[in-house]
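Before anything else, here's the structure in question.
A single protein chain has been removed from this complex, and every other one stays in its place.
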Amino acid sequence: MYNDKNAQTIVDYIQNFTRKNSLFMLAYGTGCGAIELPATLTSRYDAERLGVRGAATPRQADLLLITGYLSTKTLKRVIRVYEQMQDPKYVIGFGSCTINGGMYWDSYNTIKLLDKYIPVDVYINGCMPRPESVISGFQELKRLIAAGKADGAKKYKENLEWYRENQKKVLKNWPLVEYNW
Amino acid sequence: MNTILIQILGALATILLAFIVGMFYGGAHRKVIARIQNRVGPPIYQNFIDVLKLYSKETSINHGVMQHMGPVFAITASITSLMFVPILTDGNWFSNLNFSGDLVFLVYMMVFGSLGMALGAGQTGNPNSAIGVTRGLSQMVGYEIPFVMAMVALMTQFHTTSITGMIAVQQQSGTWLMFSNPFAFMAAIMAMLGMFSYAPFDIVTAPAEVSSGPISEFGGKYLGMMMTSGSIFAFVKLALFVDIFMGGASNLVVLVIKTFALYMIPVLYGVISPRYRTEQAITYFWKWPLFFGFIAILYAAF
Partner (left out) sequence: MNSLILLLILMFGGALFAFILNKFVPALRDIFVVLLMLGVSYLFFSTGISNRLNFDVLGIHMQWGFTSASYLFGIIVVVLGSLALIYSTAYMKGKDRLGYFYMNFLFSIGAMLGILMSRDLISLFFFWEIMTWSSYFIVIYSGNDVDRRGLKYMIFSAIGAYSMLMAIVIVNSFIGSFLLEDVFASIFAIGSGYQIAIAILLMIGFGVKSAMMPLHVWAPRAYSESPMSYTAVFSGALSKMGVFGFALVLFNLVSTQNWLINEVVAWLAAITSVLATFYAVIQSDAKKLLAYSSIAQIGYIIIGLASNTYLGVMAGLFLAVLHAVFKSTLFMAVGAVERQVGTTDMTKISGLIRRMPWTFVATLISIIALAGLPPLGGFVGKWMLYEALITSGHYYLVIMVFLSSTAAFLYSYRILFGMFLGQEEPEFAHVKEAPLSMLIPMLILSGISVLSGSHPGFILEPIQSAMASFGFQSNLPHESWWELTVLFNTWGDKVALVNVLTSIVGVFLIALAFITIKGYKNQRYVTTKDISSSGEIIQPEDNMTFQIDFYKPFERAIWPLLKRKIDDYYTDFGKGLEALFDFVRRFYNGNGQFYAIYVMAFLALLLIAGTKYFGF
């Protein structure tokens, strides 16, 4: 399923085709980035034509979109939401804050690099990234899915220890629920 | 043996037809909404991709056996209702069990799925699911009454309770029942708005209020099966309305044209409407639709 492109069978090909063309997106609207999403989804930029549509709960979602900085308090919710999503699942880090903390680079209670806590498949750079760049991020993710390379979930499962360690570093006194799927 | 085989093949063909038509209609719904909002919109086959993806998605968790069976109940109700609705007026290929059930049975069969689904939603323990279910059931009490009034009016007018009987009436007289008893048609169409639960009656799955309500714990294959069931069920409702009010369809092209025209009523009404509160939705159905229903029965009886 997660093989490289040369080894893809026809079933994998169809699966990846459907997966890349039907992305149910759970937009975790933290920070200021959430305001870019309405523009992305509505008349002007219309992400739905690319198969991206909103999902209401993590159970239905394929794609977790983190729109901005994450305080440690929010981080545990994000981890929770990510763990509740079903395989295959993808994460897009949105804006500079998810890459290096952005303008919160020296803040005591925000995380700086999202990839240390949950596996990010695609980063969208910018502060703020405009809807065009959000859409290009979607396209990049679709390219990765088609190539069978969007394997963040697999990475998370394999390196769970490492991720848990990082998570525990910032989330003090937090009883983390077992990752059970 | 041969007849049973043909029956099963016919049933499968019917299911496939209903699935494909329903899926395309779902896509058309999204496309129409997009065009009215001045968007390009997803391709019309988008729902097929969605369903395929949902089936291929891993679904490893459930909250118990009732949740596991919820979507099964839904699809059972859809397919069983489909078996009892005449698709085409002539030819044996799509006449599955058309002569074994009547309208009263069908009205009950059509709520079977939502109740089974409600049980599944209940077991997830998600408060949003339960809220969605209570909304849906309350709304159902609202729209079932005008719908049943329209049906009773037609039954009394033409002295038959079977759908095939109603088609026969229309073929003999040459007029569609929507012209024979226009009040019943009005009441039934208004009830149909609620049956499809598109806006302004999308209070059950309102994503912004109850995070998609009953289906909030359902993902992957469960959601896929429910989408399948939903599109088959949409086709069932449309075919039923076409059979009753628009004289049935003699071939597939006519069927598609008629059902699509009918389908556009809730879709177009929905795109320009916001969402009602639950009690507003109930009282909506208990005002004009109920009035039309009363008139329809009077018109039919006297």
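Order of writing sets the chain letters: A and B. Residues in each chain are counted from 1.
Everything that follows uses one rule, which is that contacts are C-beta pairs under 8 Å (C-beta built on N, C-alpha and C of every residue); 3 or more make two chains touch, one makes a residue touch a chain.
What you see is a predicted model, and the numbers here were worked out from it, not measured in a lab.
Among the residues B:A28, B:L137, B:V254 or B:L268, only B:L137 touches the chain that is left out of the figure.
Annotation: of B:G27, B:P71 or B:G248, B:P71 touches the absent chain (contact as defined above). The residue touching the chain not shown here, chosen from B:I33, B:I145 or B:A206, is B:I145. Between the chain not shown and the residues B:A13, B:V32 or B:V104, the one that touches is B:V104. What subunit A contributes to its contact with the hidden chain is residues 28, 57-59, 76-78, 80-81, 84, 177, 180-181.
One chain of the complex is left out; on subunit B, the residues touching it are 55, 58-64, 66, 68-69, 71-73, 75-76, 79-80, 83, 97, 99-102, 104-105, 108-109, 111-112, 115, 118-119, 122-127, 130-131, 133-135, 137-138, 140-142, 144-145, 148-149, 152-153, 155-156, 159-162, 165, 211, 216-217, 220-222, 225, 277-279, 282-283, 286, 293, 297, 300-301.
Simple rule for what comes next: only the chains that are shown with their structure count from here on.
Inter-chain spacing, taken between the CA centroids of subunit A and subunit B, is 36 Å.
Residues of subunit A that touch subunit B in their complex: 14-15, 17-19, 21-22, 24, 42-43, 46, 48-49, 51, 53-57, 59-62, 86-88, 180-181.
Here subunit B touches subunit A in the complex through residues 30, 34, 37-43, 46, 49-50, 52-53, 56-61, 207, 211-212, 215-220, 223, going by the rule given at the top.
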